[in-house]
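The other protein chains are all here in position, but one chain of the complex has been omitted.
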Amino acid sequence: MALLEVKNLHVSVEDEDIEILKGVDLTLDTGEVHAIMGPNGSGKSTLAAVLAGREEYVVTQGEILYDGEDLLELEAEERAEKGVFLAFQYPVELPGVSMTNFLREAVNAVREARGEEELGAGDFLKLVRERAKLVDLSADLTKRSVNEGFSGGEKKRNEIFQLAMLEPRLAILDETDSGLDIDALRQVSDGVNKLRSDDRGFLVITHYQRLLDYIVPDHVHVMVDGRVVRSGDKNLAVQLEEKGYEWVREEAAAAA
Amino acid sequence: MPTTLDTSAPAKDRFLSAFEMSNGQALNGKNASISSHREAAIQRFAELGVPTNKLEAWKYTDISKIVDREYTLPLSMNVPDVDASDLDDVLIEDLDAHRVVTVNGRVHNGLSDIGTLPDGVVVSSLADAGANHPDIVEAHYGKYADFEDEAMTALNTAFVQDGLFVYVPSGTAVEKPIYAVHLTVSDADVMIQPRHLFVVEDGGIATIIEMQHTLTDARVFTNTVREAYVGARGNLDHYIGQVESDASSQVQTTAAYHEDNSVFSTNTITLSGEMVRNNLTITPDGEFCESNLYGLYLGKDQMHVDNQTLVDHVHADCVSNELYKNVLNDASKGVFNGKVFVRPDSQRINAYQSNKSIVLSNEANMYTKPELEIYADDVQCSHGATSGQLDEEGIFYLRSRGLSEKRARILMLQAFAQDIVDEIRVDALREHMTHRLRERFASYFDRSE
Partner (left out) sequence: MSQSETEYLEGVASKEYEHGWHTDVESGKAPKGLNEDIVRYISQRKDEPEWLLGWRLKAFRYFKMLMEDEDSYPEWAHLKYVKPDLQDISYFSAPKDKAQYDSLDEVPDELLETFERLGIPLQEQKQLTGVAVDAVMDSVSVATTFKEKLKEKGVLFMSFGEAARQHPEIVREHLGSVIPYTDNYFAALNSAVFSDGSFVYVPEGVRCPMELSTYFRINEQGTGQFERTLIVAEKGSYVSYLEGCTAPMRKENQLHAACVELVAHEDAEIKYSTIQNWYPGNPETGEGGVYNLVTKRGICKGDRSKISWTQLETGSAVTQKYPSVILKGDDSVGEFYSVAFTKGHQQADTGTKMVHLGKNTKSTIISKGISAGKAQNSYRGLVKVGKNAENARNFSQCDSLLIGDQCGAHTFPYIEIGNPSAQVEHEATTSKVGEDQMFYCHQRGLGEEEALKLIVNGFCKEILAELPMEFAVEAKELLAIELEGSVG
């Protein structure tokens, strides 16, 4: 049984009749890194949002199985508790919510769901220091409000830091490379690579191939107009970089 | 000798005849300057009458329906008995302070634990101060809380009996906070009118915490007037916690006046009460004054809380900061009217005012009126007001990290209130308030589940 199985997924925006995903199929297992590439508006971020449980999208057809369980039946927090983690493209600022409080609540919620004991204050802080190092995040940042006053790079590293803290089984990175300069990109990728493991799967969503130079995927899927039009190995990303999205678009049109 | 207000007469006349009956004799007559204001005050009250919501200043708050009840006026000097165990339930844990307890507006020496104060510092009843420090009382009493346009201040001034008196002499710092525990105890519906006077002389430093409790299910109406004076280079840090029963109502008027280079800060946190009206007027009358006004109101059930603030910049080169926040749940109502007034020639004023509200329920209402009235040109004044819901993006973010929806909402509400809580510079009080806030926020969602 695969970790994640997306079958013929059709998704529309609530209140509007616009279909964004038009039958997506995807199977991902632990230990694997899948990349989803595609032009703007192809629906790749929508897929991430639906996986994480955003309510403004309506699934009109198809299903998502996570560990064999119907993921769509679960609330956003239940998915998080079961190990689904979304690194946001635009991490939300939460003025007044301290990083420490937030993380402690999140970590303990997830631990409780796994049947583990709450982390004591000492152990928790130790874990924070250890995991913050993974992404070169200054421990000082954990004293501030969540994402408030963070630079673009700090926000993205903070997402990976939270990934490290919550130890999910399925990590979805939504355009984690957007807005990052090359140094920040390297820091984030290093962090992700350290977190790759046999019992964890990654779904990496990106517009550009350059992220995949650092986080090398096992599978690459190209999404155009709400469908996966092509899948392959890491070389597909390279081809795409050379030929552009027009190439797959035309191919998809020809096939249709 | 308690007097009961005769509700068959119109509200105004009830007070006039109660004043007549007591004839000033049953009232505290220990100090000439306190007594001397009574006649003028009752006359002015007779002219003004009980405020109605036809007046612009009372547009959203109809206090007349609260005033219009059959209250007992406890005019005798006797303080009802209160068990020390009752006190235990309300005291703030781990607060190392000079504790003074008032019962129905009078200082209760038996329950107070004032401890050792620095030389010259006085914490006593206003009645005692009138006898022991008549010159200080004379110099400040009735000087800041003007009753010309304020009927409720006139009423308090006419009936004033007692209250808290704090005096900090020049250059003296009171390290530990002065902690006033105000208790109201009565079997019958009761109206009390405490009068507090705080005088911090030049260079004096003090922190005053006032917590208002009611130990009764009867309806309580408190009409408080508080005057505060801070001399040059002085610093008074003032906190009010309004945690009375839901059958309690109050009109609370604070008039603060401060001189060159001084700082006056006040922070009012309102968690309960049927109808609460806070009038706060600050007059920084000297150069380089700093005035800070903070307030937090967490509405539930049928609560109605109205904060009126005025910073009257009569002098150039001053700064004022104001932040009031409201969270409204159930059928609660919130009113905020903040005014920054910059007089002609009061140049180089920096005045900031902000009012933020979160409305959680369909039945709740928020009325906001942030005003600027500016007659000098070289100023930086701004105000902002927002009203909205919790940020749903933020809630989703929290949920996607595993927090339940309820926990996410509580955390977001705590965050909303955080900058007011952060302004509490007494650790034990901050802890105490944080705990109370957390309980309140949790209760919002427990009921709806």
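Letters are used for the chains, namely A and B, taken in the order the chains are written, and counting of residues starts over at 1 for each.
Note that contacts are C-beta pairs under 8 Å (C-beta built on N, C-alpha and C of every residue); 3 or more make two chains touch, one makes a residue touch a chain.
What you are looking at is a predicted structure, and each value in this text was computed from that prediction instead of being measured.
K.L.:
List the displayed chains that the omitted chain touches in the full complex.
P.N.:
Per the touch rule above, the missing chain touches B.
K.L.:
I'm checking contacts with the chain that's been left out. Which of B:302, B:389 or B:443 qualifies?
P.N.:
The single option touching the absent chain is B:389.
K.L.:
Check the options B:89, B:135 or B:377 and report the residue that touches the missing chain.
P.N.:
B:377
K.L.:
Touching the left-out chain: which of B:170, B:361 or B:434?
P.N.:
Per the contact definition at the top, the residue touching the missing chain is B:361.
K.L.:
Write the list of chain B residues that the hidden chain touches.
P.N.:
56, 344-345, 347, 357, 359-362, 364-389
Basically, only the chains that are shown with their structure count from here on.
K.L.:
Just curious, how far off is chain B from chain A if you go by their C-alpha centres, in Å?
P.N.:
50
K.L.:
Which stretch or stretches of chain A touch chain B in the complex?
P.N.:
52-55, 75-77, 79-81, 85-86, 88, 91-97, 101-102, 105-106, 109-110, 113, 145-146, 162, 166
K.L.:
Quick check on the complex: what are the chain B residues that touch chain A?
P.N.:
The touching residues are 391, 393-394, 396-405, 407-408, 411-412, 414-419.
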